[in-house]
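One structure coming up, written as structure tokens, with questions to follow.
Only one protein chain is missing from this complex, and each of the others stays in its spot.
Now for chain A:
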Amino acid sequence: MDARLRRVNKEITDCKNDKSSNIRIELVGDSPFHLKGSFPGPQETPYEGGNFDVDIVIPDSYPFQPVKMKFITKVYHPNISSASGAICLDILKDAWSPVLTLKSTMISLQSLLCSPEPNDPQDAEVAKHYMTSKASFEETARYWTEIYAGGPGSKAGKGVSIGVRDEVAIAGLDPQHVTRFESLGFPRGQVIDVLRRLNYRGANVPKITDDRIVEELLKA
């Protein structure tokens, strides 16, 4: 039998048999080379209580080349793109070793959620947020977990019960700031956009003058 197929089949079986790790891997279609993995958000983190889905593609030269993984669930994390779910993790690139398995890679993703690496970001805006105010970042990450990953705050599961998703909270901004600039006559979406881009949070707030923000708002 093809070594790659044998290996992938064994990995899938191993994962099924191992109940302790909480990692699930299932087939997306008929091919064993396109999979969907999922794991619970690690405890004592803003991601706790959420369930995170990962898209897994096994390349032809697996296991000698790394698997391709990206988050299906939206995650607010410095090393994960908030738009595409792309992951910045060394073992998925040049630090890959053929000894690593799907399970161990998923565990690595789980532990990436525990300890972000904001100095080496995939999503620069999120990383900036993390650096300026960790508390505010965690609040936003928790909110994302809640609405996208079915975290504890959501009442009846997948965030359905929350009527309107709070755009301000998604962007990790202070509602007061948004309202202040909105009252100047700028559209809400634009205000959120500019404030997020300028990282108008925590210790940064006194550093950015209102003029600067208005200037940016006028440019947009």
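In this section, a contact is a pair of C-beta atoms (placed from the backbone, for glycine too) under 8 Å apart; a residue touches a chain by one contact, two chains touch by 3 or more; residues count from 1.
Basically, contacts and distances are computed from a predicted model.
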Open item on the list: Looking at what's absent rather than what's present, what does UniProt name the missing chain, "Cyclin-like protein", "Autophagy protein 5", "Large ribosomal subunit protein uL30m" or "RBR-type E3 ubiquitin transferase"?
Closed with: "RBR-type E3 ubiquitin transferase"
Task: Touching residue (missing chain; options A:C15, A:V75 or A:L89) - done: A:L89
- [ ] Specify the residue from the set A:I107, A:A169 or A:I208 that touches the hidden chain.
- [x] A:I107
Task: Candidates A:E26, A:D120, A:D166 or A:D210 - the one touching the absent chain - done: A:D120
Task: Interface residues of chain A (partner: the chain not displayed) - done: 3, 6-7, 10, 20-21, 42, 61, 63-65, 79, 88-95, 97-101, 104, 107-112, 114-115, 117, 119-122
